[in-house]
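Missing here is one protein chain; the remaining ones are kept as they sit in the complex.
A and B are the chain letters, set down in written order, and residue numbers restart from 1 in every chain.
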Amino acid sequence: MTESLLTVQDLEISAGQRHLVHPTSFTIAAGERVGLIGESGSGKSLTSAAVMGLLPGELSARGQVKLSGTEGNLLTWSERRMARLRGRDLSMVFQEPMSALNPLMRVGEQVAEVMRIHRTANPAQAKARAVELLERVRLPDPRAAARAYPHQLSGGQRQRVMLAIAMANSPRLLICDEPTTALDVTVQAQVLDLIREAVVADGTGLLFITHDLAVVASVCERVMVMYRGRIVESGSCEQIFTDPQHEYTRGLLAASDLTATDDRGRLFTIASAARYRSHASGDGAMTDAEADAGSASRAAPVDLATGEPLIEVSELVKTYSRTRTSLFGRADRVEALRGISLSIPAGRRFGIVGESGSGKSTLLKILSGLEPPTTGSVQVGGVHVESATSAQLRSMREDLQIVFQDPFASLDPRMKVADIIAEPLVPMRVPERKRRERVAETLAAVGLEPESAHRFPHQFSGGQRQRISIARALVCRPRILVADEPVSALDVSVRAQVLNLLTDLVDEYQLTLVFVSHDLGVVRHLCSDVAVMKSGEIVETGDVESIYTNPQHPYTASLVAATPSLEDAFAAS
Amino acid sequence: MARYVIGRVLQFVLTAALASVVVFVLMQVLPGNAAQVALGTSATPEAVAALEAEYGLDRPRIVQYLSWIGGVLTGDFGTSYVTKAPISPVIFNSIQVTLIVVLASMALALAVAVPLGTAAAVLHNRPTGVIISGASQIGIAIPNFLAAIILVMVFSLGLGWFPSSGWQAPIEGFGGFLERLVLPVTALALVQAAILTRYVRSAVLEVMREDFLRTARAKGLPAGRALVRHGLRNAAIPVVTVAGVQLATLLIGAVVIEQVFVLPGMGTELVRAVSNRDLVTVQGIVMVLVVLVLLLNLIVDLLYSVLDPRVRRAA
């Protein structure tokens, strides 16, 4: 590890007058796996783009980037000269697998192309090698995959293809920019394994960019923490996780840890991270007993389970008919839900966990009466949703409100915050003056300034918008709050705040919470019960701790194992 | 794929059938009495009745429609009430002129627009790109008949290089045919090229922002070659769509251009028939133009599915 593969010195990236990355220096040794961690806007992606010479034209980079075995500063190289390096010595996997491949070119050709460009194989060899590479990234039926077009592959499969392209010429450095952020948890685990195996086998250096501390720990040996365009801390994984020096790192670590809570049972935020630090560095890792004790105190809602179930779903089936052809199977009818039954007593916090395509969003739409079920029955607060009159449906919806996933798409950009929040009150014929009072109350309850009412959504950050979304759901005082992945689009530090807010509000308003998420960790923190969904079925349901610690169904077990957690990261380091 | 083609062809047939009804209703039902229209308001009731009997206009509308559309399907567009001559030969002779002018213009326009539009996109923040972009914006604003008039002023009346009007069939002399084709084709193509340049530019700009072009560069293709190898075929998809729609516009634009250059095309025949209040002839020509427009849309859609594998599987 003495020879450094990549040396970055005083790299500075700016857009006109604005500095996006302040002078930054780091090195990566040959074969070393380095993580670069930071939240959105920290400049981590720009740093990697600058190394590859792929910065957008409007941005300029200064400083030095040197690669062993080459002369001079890569930043000053011509596009043509850099191109000879890219794909051969340096290669890259991007965040968005859905758009990273040319939609009009067969996958095999796209893999073979990288070998033809650098003449590392003749056309016939390249074609054969492409199939081998697709096999190496464990695509089912690599021959068929080579003949497929990208749209015939799933996101995870496309990301494997990207990895095959990146590793085709055994590069010396692989840069991965959030390669698994858009993927499901179980797929993420497989792709992470693949990346680690590939770079270890070829002795390739790795620069791994992510926002997720737990992910970085499972892949890298060393971590650099980036914050507001600067690397604020770097060190071995162990050091960063057990003895973080910089305040931001400590905050990030505290907010990421969904198993650690303060004495009120709330997650640590950057603001309250100081207390967390002593806890983590005390013995290096949390014991199971501590974790259990923490969760016991969290998941102790007022026990109303003896009462009538507030939500009762039985034998729910939803079938969409549409034409969809995928490479590995053809389906004209999509069975989104195949006989779901569950019962949620009043006052519980019920988590629904599943990956994309599990049917959890469909279930939610049917619960809130936005879509009719194909067969089966849904009862919310005594109303049979599937056969309800519009008056019954109206009163049911006053009881059940939704918080959506995307804080940018769930607020009408043309409406003022006051009107957005007041919207549920309009059909209830609440008089204008009363509406304004309720908006003001609710704004205060979600921790927003009263003046926010007169602003437009684009003037708020993601976390603040999610607060607005929560305020809209609560303004008509529902009994049930349904949250559809409300924190999955948020940065970790903001996530902790929004989750704490939800916990507070559920307590304060005595809400029954239905919390849909792909993230078992978040559900474990927030919920008392959980149902695990897969392919339109509930594979397992029960109280959250026992499911997490002792999963009965193999899918649940694989989900638990695949969920990156800081505990495992602590244990590993 | 086969299902897509069959479905699309059926849709074409259905729309064309509906369009024929619309054309018939517009030309025969709405004006009230075609014989009256043809003869003018001063005609005696006896003359109108005689004309009606002669052309079967006293039959029920539905019978009239069926006999007309049956004729159209077998290539017989009926007889003009005004000239008393069969309409089909008029249409068959003029359609050749119009198609030659339109297709030649489209080819010329594409030959100009594709390189210019690509250059304008690649150089979008350089002076060259801005100039191309601005020039195309101005080009769009010039009506094609104004372009035609200016061309005549400069190259015919001014320089005397080309005749200002007239037509010669290719068999009567290819040189004369080409000579008379240059100005009308250029006039149509100039404006069309301006429109297409803008579409090519925005299609290429769009593609340049795509993630897969970044992937191509990450694989080791320099930016320019990445655009040629991966970008242009993707950019072609929206351009093909637009070019198809524009062909329809050109077809109608040719109506006006033919007037300027006195070409014996469908436009000239159409305007003559309109001025003569010869509704049967108008009806025939309009029907042919409408079917051509629909046919162009069909061809574009089929081409689209050849270019884009994602459409191929969508039934």
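Following the convention adopted for this analysis, a residue touches a chain if its C-beta (ideal position, glycine included) is under 8 Å from a C-beta of that chain, and two chains touch if they have at least 3 such contacts.
The rule is short, and it goes like this: contacts and distances are computed from a predicted model.
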{"item": "Protein name, per the UniProt record, of whichever chain is missing from view (\"Oxidoreductase\", \"Phenylacetate-CoA oxygenase, PaaG subunit\", \"ABC transmembrane type-1 domain-containing protein\" or \"Imidazole glycerol phosphate synthase subunit HisF\")", "value": "\"ABC transmembrane type-1 domain-containing protein\""}
{"item": "Chains on display which the left-out chain touches in the complete complex", "value": "A, B"}
{"item": "Selected residue (touches chain absent from view) among A:Ala128, A:Ala201, A:Ala271 or A:Ala561", "value": "A:Ala271"}
{"item": "Touching the absent chain when the full complex is considered, from A:Arg62, A:Arg196 or A:Arg455", "value": "A:Arg455"}
{"item": "Of A:Gly53, A:Gly87, A:Gly108 or A:Gly463, the residue in touch with the unshown chain", "value": "A:Gly463"}
{"item": "Given A:Asp10, A:Glu315, A:Asp412 or A:Glu437, the one touching the chain that is not displayed", "value": "A:Asp412"}
{"item": "Option from B:Val239, B:Leu263 or B:Leu289 whose C-beta touches the chain left out", "value": "B:Leu289"}
{"item": "Touching residues (missing chain, whole complex) on subunit A", "value": "15-16, 18, 20, 38-46, 49, 56, 58-59, 95-96, 98-99, 178, 181-182, 211, 227-228, 248, 251-252, 269-271, 365, 368-370, 393-394, 397-398, 400-402, 404-415, 420, 423-424, 426-428, 447-449, 452, 455, 458-464, 469, 472, 476, 488-491, 493-494, 497"}
{"item": "Positions on subunit B contacted by the hidden chain, ascending", "value": "11, 15-16, 18-19, 22-23, 26-27, 30-31, 137-138, 140-143, 145-146, 149-150, 152-153, 157, 209, 248-249, 251-253, 255-256, 259-260, 270-271, 273-275, 277, 279, 282, 286, 289-290, 293-294, 297"}
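The rule we apply is simple: only the chains that are shown with their structure count from here on.
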{"item": "Residue ranges of subunit B in contact with subunit A within the complex", "value": "125, 210-212, 214-223, 230, 233-234, 307-310, 313-315"}
{"item": "Subunit A residues touching subunit B - in the complex, by the definition given at the top", "value": "52, 54, 57, 79-80, 83-88, 91-92, 94, 96, 99-105, 113-114, 117-118, 149, 151-152, 162, 165-166, 323, 325"}
